[in-house]
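Here is the structure we will look at, set down as structure tokens.
Yeah, one chain of the complex is gone here, protein chain that is, but the others are all in their spots.
Chains: A and B, in written order; residue numbering restarts at 1 for each.
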Amino acid sequence: MSSPTDTAHGGTPRAPAPYMNPYLAGIGLGLVLLASYLAMGRGLGASGAFSSACAVVVGAVAPAHAAGNSFWQDYLQAGVGHPLKEWLVFEVLGVLAGGFLSGVIARRVRSVVEKGPRISTGGRFALALVGGALMGIGAKLARGCTSGQALSGGAVLSAGSWAFMLMVFAGAYGAAWFLRRQWR
Amino acid sequence: MNLPLFKFGAFGDEASLLVAFLIGIGFGFFLEQAGFGSARKLTGQFYFQDMAVFRVMFTAIVTALLGLFYLGWAGVVDLSMVYVSNTYLVPQIVGGLLLGVGFTIGGYCPGTSVVALATGKLDALVFVAGIFLGILAIGMAWPGLEGFASSTDLGRLTLPEVLHLPFGAVVFLVVLMALGGFWGAGALERRFADRDPADRGEEPS
Partner (left out) sequence: MSRPGDWLARRNGNQRLALVALLLGAGALAIGDVDSGGRVTLDTRELAAIVEGELDHVTPEELADWIVAGRADYRLIDLRAADEFDRYRIPGAERVAIPDLLDAGLSRDERIVLYSEEGIHAAQAWMLLKAHRFPAVYILLGGLAGWQEHVLYPVEPVADAPIAERAAFARAAEIARHFGGGPRAATTAGAALAPALPTPEPPRIAAPVAPPAGARPAAKRKREGC
């Protein structure tokens, strides 16, 4: 994690540190996943926390709709006394903290819209919104996202997770051709 | 030793939330270190520019898989108590395709969008809003979708069962696949590197 610019002293802001060797980052991630399995008997996740938060909002805004809907009830009845006192919610709060910590150490925390040179900020936001919505729909149909299914399910050799993982890559590569100008 | 700890009652529900937070910190830290707080870095995978997604993900899978295999073999962890999500084949295939398309369009997946948000990416904030909209849509349409989402329920199905191979043989195959993939990823990157010199400038390494 040392770069030539690390040694620069004085007032000039230092450049972000280079990313970690992907294999070392992968081993680190794999050990965190293993720790989760050894401590809890379950893997990592992300989309479930979004669902819990969404269910709580729906439950507050439209209690009658939420009461008669098994999707929302599934999340509203989970948790240690409260639907937000749920394992994945706390795990995702940890992800927020861990990501920030790493970003600070590597000097990568910066308020920015990441986009290609040929796309407007509004265009990038529109794509992000559509992509996020598709992600939410896909993750709920598949009962998990890249964290819960592909990574965690992949490591315990779940057949459905491996089918899911192949399809994620297939879908992503299939869409890439149409979006090849987004980042150029 | 009795592992998984939680399933043997080593700590309770409240304490498990603290464990969740600590594990999340590790998860977020390594995602960010890998560069997964950047949509450009992530989507580089799908243009053969930067195969980091594949490298990190498969290294993590192989690491955790080898760990679980050997600890299970040593009798340290009771693998029957490790959660394996049920297979719903068709919904998972359809969901995977949608998620993959969303990945390329939006630039993140749910976990990485949280890390991107933590490091100040405003597009990740919009992406997270999109996830909420997607979940809201699914939740409201659930009465009509539930039949499909629960179809082709194959239960707790693992690759050794599907392939009729011993657990260890599948572990070996996954390792071979990953190593072959890593070698192929390097070859693809070299082949596609000249296609788009503009992208290379963003690589900090």
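Simple rule for what comes next: a contact is a pair of C-beta atoms (placed from the backbone, for glycine too) under 8 Å apart; a residue touches a chain by one contact, two chains touch by 3 or more.
Because the structure is predicted, anything quoted here is derived from the model rather than measured.
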Write down which of B:Val62, B:Ile93, B:Ile138 or B:Leu159 is the residue touching the left-out chain. B:Val62
Subunit B, residues in touch with the chain not shown (by the definition above): 2, 6-9, 12, 62, 66, 69-70, 72-73, 75, 78-81, 83, 85, 166-169, 171-172, 174-176, 178-179, 182
Footprint left on subunit A by the chain that the document does not show: 21, 23, 27, 41-42, 45-48, 51, 74-75, 77-79, 81, 86-88, 139, 143-145, 147-149
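One rule holds for everything that comes next: only the chains that are shown with their structure count from here on.
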Whole-Å gap between the CA centroids of subunit A and subunit B: 9
Residue numbers on subunit A that touch subunit B, as the complex places them: 3, 15-20, 22-23, 25-47, 50-51, 53-55, 58, 65, 69-72, 80, 85, 87-103, 106, 108-117, 124-125, 127-176, 179-180, 182-184
